[in-house]
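One chain of protein is taken out of this complex; the other chains stay put.
Going by the order they are written in, the chains are A, B and C; count residues from 1 in each one.
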Amino acid sequence: MDKRVEKKKLDLGSRYLALTQDLQWTTSYQPMDKVFPYARYEGIRVHDWSQWQDPFKMTLDVWWRQQSDKERRLYAVLDAFAQNNGQIGVSDARYVNAVKLMLQVFSPLKYALHRALAHSARNLPGDALRIATQIQASEQLRHAQQTVHAASVYNKYFNGMHEVPRWYEQAWYLAPVKSFADDLASAGPFELMVAISFGFETLLSDTLFVPFMSAAAHNGDLSMVPAGFSSQSDTTRHKQAGITLVKFLLQQDSLNIATVQRWVDKWFWRSFRLMPMVAMLQDYMVPKRVGSWKESWDTYVEAPVEALFAELAAYGLKKPAGWQAACAAKDHLSHQAWNAFYGYGHALAFHTWVPGNDELEWLDRKYPNSFDRWYRPRLSYYAQCEAAGKRFHNHALPMQCQVCQQPMIFTEPGDGRWIAYRETQHEDESFHFCSDQCQTIFANEPDKYVQAQLASHAILQTSGSETTENALQASIADLGVVIGRDNGEFHGSEDDTNFTLWGGGQDMKEAQL
Amino acid sequence: MSNVFIAFQANEESRPLVDAIVADNPEAQVVYSPGLVKIDAPNRLVVKRETIEEIIGRKYDLQELQINLVTLSGNLDEDDDEFVLSWKH
Amino acid sequence: MSSIDLQTKEIKPARNTFTHVARHIGGDKPASRYQEATIGLQPTQNFHYRPTWDPAHEIFDASRSAIKLADWYVLKDPRQYYYANWTITRARQHEAVEANYSFVDSRGLLSRMTDEVRESACKVLMPLRHVAWAGNMNNTYICAYGYGTAITAPCNFHAMDHLGIAQYLTRFGLAVDDPGVLDAGKNDWLNDPRWQVLRRLVEDTLVMKDPMEMFVAQNLALDGLLYPLIYGSFVDEHLTLKGGTAVAMLTSFMPEWHDECARWVDAVVKACAAESDENKQLMTTWIQAWADRAQAALAPVAEIALGEHGQEALAEVRTTFNARIAKIGITL
Partner (left out) sequence: MSVTAIGAYTHEPHDTADRFTAPLLYVAWDEHMIFAAPAVVPLSMHTIMADVQSKVLPKLYGAHPEFERIQWSQVQWFCGDRMFTPKPKGTLAEHGFGHKSVLRFRTPGLEGLRGSCG
């Protein structure tokens, strides 16, 4: 055969297949069950792995080229931002608290996804999926690291960012995030793929990385925004992988359907319970507004998820069990979250405040059904206390949901009056939940969730005291959070006075004139 | 009928992509917000390599669009010539 | 006060880096992007749930390895890689690969290669796609179950590098021959007796449990002998002499990559061994055992590649390897 004919360039699809498939072999010196020890215990049945392909058909050469292109741009912007004191160009120093939350919540979360995905990426027995998962694992590390880099310059000038790893591990208000991450990491390779790619990224990640980032851009954050947009372009691939993976599992064997449905139900809700922070970022923490949380939910969650599940119905998958409850919460979520964080403001590692009058009007316009009725009176009261020199603090240790570990601040779906309580007896012990969904998640795997180390309880076990008055704040102080400097009221804080001293926000104000 | 959408970082590189999409998808709606340009279309949206190449006057590889891509919704089908988003129901 | 004074507002930083980073680098001073993106990223305590896949351990658990370190962030990467500079480095190297492909293409270098050289190259390189695949699996394993970002992050990059190499080899095969060459390589890998010792070793690494032992077996012992033998003795010396410069050009990434990574691998092993006699003893035992096995497994491969000169070349590679280990401070 003449090997000297000129070779035709392979098309995208053939090239992807040639480079991706058939690297793996059926081992014979070691049993396949030992090479892939976690492939079976979750009960997922896959008959033909070649049926799953990466919709983006990514190969490493293309990936390196694209990603380096993104990174060069991003880090050029970060360098310029740092060199030009970009941190004083943001709209208002209150905005920096959004950066703090990004660093406290999303860098550790992305890191957790990175390691959990590495676990899947080693153990899924199909070449193509494993490779896509490895790329995803790598990109989650990218997102964790670039969030740190984007926040790095802010940390030099503002408080509330200087020791995130400890806070993430132990701070009571970050426990919902850590418990989510630990829940993922303790799952098998299939479940966590459905959890991350589908539950979290497909259903919910846009709300943070698209509308919130756009709002952050509007507030002059030229550090976190390019990082956020850039990371979401990776996530777009992960979402496509998640959707195709779920379809693949449903098609491979009808016995997979019930398991996948249970995972989708669980992880939609687990992910949804991280949304209070995202919701309040958008409605309360960006001084110059673009759109509301509710609008984001409509555009980036409700519409695409309805469309997606209309399609998935043909595969036997129903909308997540908590879907109605989640949609019903859109009028309340951000307000309940900010109300809670404001009250616990002395025991956080960022600042809180009462929105200004024009902001209250904006909230009223955006939430005609709920804001004035339920939430504005609380904010007015806080403002009144503050004016009288007695800022309101909620000193109580919060009761937490056994599953999501959020403080029990959520009202019954669609209602603003009654806090939702759910209780289950398990082996002579009472367990409490914030919602039907968390209760169901517990019922499905009680032996997992009884292990939860609820922060309020842990604080009582270590302090051993009968007085709980300052226990919450003391628990935060133990983690190196400087009371009053890293937290508490924004107005009059060091961040506030420094920013004014530096002439911060002037560019924005001038631009507005 | 549901919308698919695609969003790019709003910058000079995205401009020809948006123009190409608008040219190839008569029903597309373009929405600008800070830093972001989002394009919605009922049920299906196609990005064609040829159209982009005509606009920018050079060869273009559709995989390049990921550089400025922020997000999308719909099922993706990609080959050398077209990047198609659609719902199938 | 003049208006000029008002303009000069002093913007002084409150701190130079994060507290947890400052603790590791000896005080509050400006830290590198590598340090800020690495130190302390992995949680160490307060895990809520035991893994369903390994209920005997915590999610991140140093006891998965017999190596004991008071601080796992002593395992520094001298290349100071975080995702961005790693991927930028690889993209730059990939541009060089593309340039080489263009050069080889434009000069028709492949068609000037003899069938003997082409066949010999394929015979040796195609089964190595699968070895690279295992390297990818094993480094992903270390990333998942190792302890501390200082070791797990570069292992993630290293895993992707191995996959890149598997794909470069595939591309090479497709460039010099028809797609059947991949199947032939896989068939040799599975059935040719001369590849079986190596395949057994590789499969044994795939079921190892201790992530640090795996690091030694894969990244130091196996790769430390395989890359110099294949891309040094075989491709750069043997094939080039026979007119196979094109092969060297199209695989230029691999030896360059191996040289770069060897510095990191050595730094990791050295830091482990420096911590305690127990660690040093473990490292010594692991290196000795796995290097001996790798050498034995590569013996028949050396013969496929270099014929009667194979054993001599392999012995030379091993001598150089032992010198490398001695430089780390470990005597075999």
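Basically, a residue touches a chain if its C-beta (ideal position, glycine included) is under 8 Å from a C-beta of that chain, and two chains touch if they have at least 3 such contacts.
Predicted, not measured: the structure shown is a model, and the values here were computed from it.
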- Among displayed chains, the one left out touches A, C
- Among A:355, A:398 or A:488, single out the residue that touches the unshown chain. A:398
- Give the residue, chosen from A:17, A:257 or A:460, that touches the chain omitted from the document. A:460
- Message: Just to verify: which one of A:45, A:318 or A:373 makes contact with the chain not shown?
- Response: A:373
- Note on the structure: Touching the hidden chain, out of A:22, A:42 or A:302, is A:42
- Only one of C:18, C:53 or C:264 touches the unshown chain, namely C:53
- Message: In the complete complex, the non-displayed chain touches which residues of subunit A?
- Response: 37-38, 41-43, 188, 336, 339-340, 343-344, 373-378, 380-382, 392, 394, 396-400, 407-409, 416-419, 421, 423, 427, 429-432, 443-448, 450-454, 456-458, 460-461, 464-466, 468-469
- Note on the structure: On subunit C, the omitted chain is touched by residues 50, 52-56
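Rule of thumb we're sticking to: only the chains that are shown with their structure count from here on.
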- Chain pair, A-B or A-C, that carries the greater number of C-beta contacts: A-C
- Query: Looking at C-alpha means, what's the farthest chain from subunit C?
  - Reply: B
- Separation of mean Cα positions, subunit C and subunit B [Å, integer]: 38
- Task: Measure off the straight-line distance from the CA centroid of subunit A to the CA centroid of subunit B, and report it in whole Å.
- Result: 27
- Task: Would you give the residues of subunit A that are in contact with at least 2 other chains, written as numbers and ranges?
- Result: 69
- Message: Touching at least two other chains at once: which residues of subunit C meet that condition?
- Response: none
- Enumerate the contact residues on subunit A facing subunit C in the complex. 1, 3-4, 7, 10, 18-20, 22-25, 27-30, 34-35, 37-38, 41, 59-61, 64-65, 67-69, 71-72, 74-75, 85, 88, 107-108, 111-112, 114-115, 118-119, 121-122, 131, 134-135, 137-139, 141-142, 144-146, 148-149, 152, 155-159, 161-166, 168-170, 178-179, 182-183, 185-189, 448-449, 451-453, 480, 498, 501-503
- In the complex of these two chains, what residues of subunit C are touching subunit A? 9, 11, 13-20, 33, 36-37, 40-53, 59-60, 82-85, 87-88, 90-92, 94, 97, 110-111, 115, 118, 129-130, 132-133, 136-137, 140-141, 143-145, 149, 152-153, 156-157, 159-160, 163-164, 166-167, 170-171, 174-179, 182, 186, 189-190, 199-200, 203-204, 206-207
- Task: Note which residues of subunit A are touching subunit B in the complex, please.
- Result: 11-13, 55-57, 62, 66, 69-70, 73, 206, 209-211, 213-215, 217-218, 225-226, 229, 232-233, 235-237, 239-240, 243, 290-291, 300, 303-304, 306-308, 310-311, 313-314
